[in-house]
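All protein chains but one are shown at their positions in the complex.
Note that the chains take the letters A and B in the order they are written out, and that residue 1 is the start of every chain.
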Amino acid sequence: MSAAQIAPPRPFRQRHWRLAAFGRDWAAVAAALLLLTIGGMAVLAPLIGAYDPYEANNLLRFAPPGAPGHSLGTDQQGRDMLARLVWGGRVSLLVGVVPTVLASIIGLGLGILAGYARGIVDQIIMRVLDVLFAFPMVLLAIAVAGVLTPGVGTEIVSITIVLIPYVGRLARTATLSVVTMPYIEAARAAGGSPLAILLRYVLPNVLSPIVVYATTLMGLMIVVGSGLSFLGLGVQPPVADWGAMVADGRVVLRRAPHVTVLPGVVILAVSLAFNFLGDGLRDALDPRTGRR
Amino acid sequence: MGRFLGHRLLGVLPVMFGVSVIIFILMHLAPGDVATVLLGPQATEVAKTELRHALGLDQPLPLQYGKWLLRTVTGDFGTSIATQLNVAALVLPRFLNTLVLTVASLLLAIVIGYSVGLFAALRARSVFDRVTITVTLLAGSTPPFWLGLILVLLFAIRLRWLPVSGMVDMAGDGGALDVLRHLVLPAVTTALGPAAIITRMVRSSIREALDRPHVRVARAKGLKRGALLRRHVILNALPPIITITGLQLGYLLGGALLTEVVFAWPGLGALLYDSITARDMPVVQATTLLIALSFVLVNIAVDVINVLLDPRLREA
Partner (left out) sequence: MALRAGLLAASALAIAATLPVSARAAGTLIWGMPAETDILDPHATGGWSTYQVTYQIFEGLAKEDLTKADVASPPLVPGLATSWDISPDGTVYTFKLRPGVKFHDGTAFDAAAVKFNFERFWDESSPNFYKKAKAFVIAYTKWIKAVEIVDPMTVKVTLKAANYQWLRQGLQSYGQPLMVSPEAVKKYGNDGIALHPIGTGPFRFVQRDQGVKTVIERNPDYWGTPAKLDRIIIRPLQDPATRVNALENGEVQIISTPPWDEIQRLVDAGFKLSTSPNVPYINFIHLNFKNPAIADIRVRKAINMAIDREGIAKEIYRSTGRAEYGMLSPGTDAYDPKFASYKYDPDGAKKLLAEAGFANGLKLTFELAQYGTGEIVETWIQRDLKKVGIDVELKKYEWITYMGKWAGGMGPDVAMNTIGWGMSTPAWIDIVSRCDSAPPGGINSGWYCNKEVDKLLDAAILERDTAKMKDIYQKANRLIMDDAAFVPTIDDLQPIVLSPKVKGFVNPPEDWFDLSIVSLD
């Protein structure tokens, strides 16, 4: 969530994917498996689970975890917590993944353009990004989400805007470190068109750090997105993502802590998993920066 | 050094200008009519039109912005539309409250981060080191608003050691000790994430510095650890640590918003949230600018400290 948490890593040059190295990283593999499981459950939510996440059952309010038929209990309206967590994942994961992908694409484009073109183009792009960068992240997201109609679309737009300068800066730095390489000079001298050089030499080199960075960002955006939902700026009822579930549970914190605790634990686990996955990818892509 | 600083400070102006333009446009894109809100549902159209005129909301956008800019440059932040209070008088006390929370959180994060990070670095691969890594990973991924609720549940509701919310006792102003009691939970909530990041950065920077050849040589020569750290390690490890610490301060300034909401802490975050939802443009502008300015200035301060530590960076 913080600026530093998403401070771009130092760019590195592309190495070949080392799947074997990734496979040996048990934490990354476990993280990938966890994310696949949760993602799969979210995608397949309509097909699995015995309960409708929106159907209230007034006789079964505040059932604690382990209650018969409701392994994770029920909330204040008697809705099955497991079903709500699974369905909530559809929104939470969407809000974590989509803006990061969008921002990565836009940021990548802007960063490469700035880094390759240099000069006035670079100046303009970077000053605009500076302005966005000057907003503390949560603030900008809230400003955007606060003035647009609350909803998933708004949440995605606001998080995307917030992320662009971070990805943009990293892409520019990575581009700068590549364009001075002798082989690029050579390609230029040989009369390669700028577009061809960008696509052929620059993009592949810039892509890997962005992919690694984006993976870590996804975990953080799960947290940021849930924060926006917590404030009521995100998804609208009766749909609830994990952040909105925490907010819902807050009123009954004393009486039924599990309504608040469970979605928080899931957010934590998913965010953590994205972090491990990001670390694993980085190690696999660039062994020099491997964990020690 | 002076030129470097001057150059950086000059760069603040266009950024602030951009920030204010963005906020201005965003607020005007927002649906909802201030006049309806201020005058209530029974107000006549005539009254609403008059109010919009009185507030200058019927003028073309660039003109409205220009007028606002002129006033702001002369130090007049205007009057809050919703509360009729002077904006500066409304925003400054809130800013101080946010600062109290921010500084307390930062100190907490620094104390935890520096000591645990250093300790872990010196005992690489020990149990302590591994536990530290795990805990910092967990802490870095914890949603702060959720953590706040969990802490409230444990320490305020179950154990009743600490107050649930607010900055002072409900009955009035309980003095410094009272503020301190109220500060504990929000500060811990806000500090945890940054503390985790600082810990990891301190740990890795110190270890990198310990690995450098001249340190190894010095160690081989039998230099005592205290002296070794002071002379060779700390200084080398410092720039990234300072950078990351400064960035955390920036984060805390703005991002404490969620903590402020959870704990009903009367800071800028809550004010901003309220004034955005009330379309109280003068307050939104002043609050955002203040936060953005603090953020930018902290970033500059970090750069300056780093340049002082390592003048080579000035060229970068």
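The rule we apply is simple: a contact is a pair of C-beta atoms (placed from the backbone, for glycine too) under 8 Å apart; a residue touches a chain by one contact, two chains touch by 3 or more.
What you see is a predicted model, and the numbers here were worked out from it, not measured in a lab.
Interchain touches from the omitted chain, evaluated on the whole complex, reach A, B. For the chain missing from the display, the contacting residue among A:D25, A:D80, A:E155 or A:D248 is A:D248, taking the whole complex into account. Touching the chain that is not shown, out of B:P163, B:G246 or B:P282: B:P163 (per the contact rule at the top).
Shown as candidates are B:R207, B:H232 or B:R279; the residue that touches the absent chain is B:R279. For the options B:I22, B:L51 or B:V215, the residue in contact with the chain missing from this view is B:L51. Annotation for chain B: contacts to the undisplayed chain at residues 30-34, 36-45, 47-48, 50-51, 54, 79, 82-85, 90, 93-94, 103-104, 107-108, 111, 152, 155-157, 160-167, 169-172, 174, 177, 180-181, 183-184, 187, 261, 264, 266, 270-271, 274, 277-279.
Hidden from this view is one chain, which touches chain A at 54-56, 58, 61, 76-77, 146, 149-150, 232, 236-238, 247-248, 250-255.
FYI, only the chains that are shown with their structure count from here on.
As a whole-number value, the distance joining the C-alpha centres of chain A and chain B reads 22 Å.
Touching chain B in their complex are the following residues of chain A: 1-5, 7, 127-128, 130-132, 134-139, 142-144, 146-149, 219, 223, 226-227, 230-231, 243, 246, 250, 253-254, 257, 260-261, 263-264, 267-268, 271-272, 275-276, 292. Looking at the complex, you find that chain B touches chain A at residues 11, 14-16, 18-19, 22-23, 26-27, 29-31, 124, 137-138, 140-147, 149-150, 152-153, 157, 193-194, 197, 204, 207, 244, 247-248, 250-251, 253-255, 257-258, 261, 272-273, 276-277, 284, 288, 291-292, 295-296.
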